[in-house]
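Just one protein chain is left out here, and the rest sit where they should.
Chain lettering (A and B) follows the sequence in which the chains are written, and residue indices restart at 1 in each chain.
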Amino acid sequence: MAKSLSARNIIKRYGGVEALSDGNLDVHTGEVVALVGANGSGKSTMSKVINGVVVLDGGQLFLDDKPVQLSSPQSAKKLGIATVFQELSLIPQMTVAENIWLTREPMTAYGTVNRKEIDKKTNELLSLFQGTYKTDIHPHDPVASLPADEKQIIEILKAISVDPWLIILDEATASLDSRQVTRLFDLVKHWKEAGKAIVFVSHRMEEIFRIADNYSVLRNGKTVGSGKMSDINEKDLVKLMIEKESVFSFSRTGSKKPDKADKPMCLEVDGLHTTTLKGISFRVREGELVGIGGLRGQGQRDLLLSLYGAKPHSGKIKINGKESKFNHPRQAMKKGLALVPGDRAREGLLYIRSILENLLLPSWKKYGFPLKIAKAKHDAGKIAESLNLKMAGLNEPVSSLSGGNAQKVVIGKWLMRQPSLLLLNDPTKGVDVGTKAEFYSLLTNLCNEGKTILFYSSDDEELIGLCDRVLVLHDGIIRTELSGETLTKENLIAASLGISNGGAL
Amino acid sequence: MKNRFTWDFLMTRYPAFFPLILLAISIIVNWILQPNMFDRETLNSNMRVFLPLVLVAVGQAVVLIGGGIDISVGGIVSIVNTILATRVGLDGSTELMWRYVLVSILVGLLAGAINGFFIAHLRLQPIITTYATSFLYGGLALFILPNPGGGIPASIAEIYRTTTPLKLPLSFFIIAIILLVWKYISSTRYGKYLFAVGGKADAAYETAVPVTSVQFSIYVISGLMAALAGIAITMLSGSGNAEIGSAITLNSITAVIIGGNSFSGGIGGVTGPVMGAITLSIIQNIISFAHINTWWETLVKATIIVIALAAPGIINLLRRSGP
Partner (left out) sequence: MRRFHLSPPVAALILAVILFILSGLLPNGFGSNLDIARSQATNIVRLAVFLGVIAAGQTLVIISGFEGIDLSAGSVVTLTAILTYVYVNGQDDKVLAALLISFAVGAIIGLINGIGVTFLKISPFVMTLGMSGVVTGAIIVVNHGNVSGKVAPIMTRIIARPISQAIPIPGAIVIWVIFGVLMWLLLERTTFGKNLFAIGVNRVTATLSGVNVTGMNLATYTLAGALAGFGGFLLVGNTGVVLIQLGQPYLFPSIAAVAVGGTLLSGGKGSYWGSMAGAIVLTLITSLLTTMQMPDSVRRMVLGATLLVLISIYGRQRGLRQ
């Protein structure tokens, strides 16, 4: 039976800020609609509207052309609408099975949860992603013990366990590796054929063109265009998302990369071991922009954290020729290192504190006693300006910023310290195209100024476009190093999957 | 390596594992000091003294699992005690007693519901809310009975003291019933909700768990358990005193933490806290049987408790720095 859901002229305000001023969306069974827009354009709010999490300030939802009220996630679920959340909706202390079936547990006649049944049904769901897990997941594993990508998969399984007719995938691919994304897309195609409708929210253009049938573009809380994917190309779609013609030409491949072979060594790593790394050795020269690639969770995070002294490790690390053994990030910072962590909400920011305090957190010591607040404000203001940070004021909390601007604060707090070696963990994850372009030129400029950058990204295009060289990690070792001619998408993917074809090692 | 795994496994999978060790140690020490500990009469008199704290700790454990804290329980115990002592009286009838036992339970539920309303519906912070209501309840108890006195008929108190079905203390059966009820509840849907709300309330809300109702319910349960404890403590003492409950609040929290639950919510159970409460009570026993100088009692007791609290942390530290 064909079903449809429409949102008309949706208005939603948070405090005084209008997150949606005229949001519209149409979705029918048997189609995948891509909901696209820059950060802060209202995409997440729109998916919350469809899921009943937010109270509407105006507008109307229609189910099969009849007006409906979604007063809570419960009522949305009853109508067969399920959401895969970007911020995880899992309870870390509970097991995989308990999480997936929470509120819908199979029961015995005595009113208790039927353990056998719940395990059986959980295993059935887990088998959908069979082969993409690092180690097999058991229904009784606590969710807290799983890596981020597998948590995201559990989140997806939890949503489809309701057997909904409408599935909202809100940035669901952001923490998945390419193998998992491919599996998810196979499933999406299957669901579509089975008569389900899917709303797909993503920043990744390539994925949108791979999977979506229709698109709907939000800009500043307004729906500014919609239509068939087959009628539009990437450039026009991006144009719709950003008001002005954007600087999307971030690629450095065109410009000649200056030769850095004569520069001194900035970073030398020999035989680095941690619980996930099995002997990593590489060298980086001053002013180089070196990428780290590979599927998610192959040790990239551990590598960056170990270099930064935030993770116990063994092996030899030399910074600027001097052997260094860091036990705490403080020591690394003193040697000019900086880390932009992968999860900005949990690792990078103090959400309820002001932008000023976030920018200055690593630098307060410089301002003496009593702290010279005026000077600190001046310095922070300069950095904010140079990063083109859009904010109401330095004293506003970071929680008032959109994702891209919040990420600028994370980078800005390190730029205030003038670091010589920057470690970046997927800094463009969940960041809109406009801000991404700004980051690319920022990174290029920093390298030209002689700073060294070690840059992990889950976006292969970025690595190829920006980096001098890319080290591909697989299962805790550097599988391949790609540079110059060998740095192509085919080689990168092959190396990521552990297939060495044409690698330069 | 294998050894290490086993320890971690036991600690994480069975939160009641460590409390069980503590309980065993304290029972052995107690037994050495008091060889007739397992005599029917001694066991009965000990268990009936322990019961009020066990009851309050069970309620407190449920509140902590659900991500809250209840420091008004002592006040509720006091209200129940003063109601029974003033309304039933030393020469009241059995029928009157049962009527006011029922009233007491309703009062406990109501007091818990007030806590629950402010915390779950008005979203106030649990610690400061129940602190405020502890004044309300404690003040009310003092209003009902300004000076210690009154009581319940000795014949009724006797029932609590001497009933020993199957030659086992009455308290033993009450605790067994509570543990069975918990075993059942924790495997029902409500049990899952309880852990979900305590673990991560906003995630539970997004999953359509009725978070507000669950938060409300944990304080009602705690109020009920405090009322039962109030009844038990009145049966035990036979008399009324508005300050009778004041020590029980902090003891119940200590018992729950010794029992392996955590302030962050979403983990633990009720079995551990029951053992924690018994352990705490036995420590008191040990101190009185060890003939410790009265001046030293408080210090020794507090030191033992701090060591018991610190033990898991110390073991972890040693294991980490070890080979």
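To be clear about the criterion, contacts are C-beta pairs under 8 Å (C-beta built on N, C-alpha and C of every residue); 3 or more make two chains touch, one makes a residue touch a chain.
Just so you know, these numbers come straight off a predicted model, no measurement behind them.
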item: In the full complex, displayed partners of the excluded chain; value: A, B
item: Omitted-chain contact residue, chosen from B:Thr42, B:Ser237 or B:Ser262; value: B:Ser262
item: Absent-chain contact - pick from B:Val49, B:Ala132, B:Leu179 or B:Ala290; value: B:Ala132
item: Listed residues A:Leu349, A:Leu387 or A:Ile411, member touching the removed chain; value: A:Leu349
item: For subunit B, the residues touching the chain missing from this view; value: 69, 118, 122-125, 127-129, 131-143, 146, 201-202, 205, 211-212, 242, 250, 253-254, 257, 262-264, 295-303, 305-306, 309-310, 313-314, 316-317
item: Residues of subunit A in contact with the chain not shown; value: 14-16, 48, 53-55, 72, 308, 310, 328-330, 333, 339, 341, 346-353, 357, 360-362, 364-365, 367, 369-371, 373, 413
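The rule we apply is simple: only the chains that are shown with their structure count from here on.
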item: Subunit A residues touching subunit B - in the complex, by the definition given at the top; value: 51, 53, 72-74, 77, 83, 85, 88-94, 98, 102-103, 105, 107, 111-113, 158
item: Residue ranges of subunit B touching subunit A (in the complex, touch as defined); value: 184, 187-189, 191-193, 195-196, 199-200, 203-209, 266-267
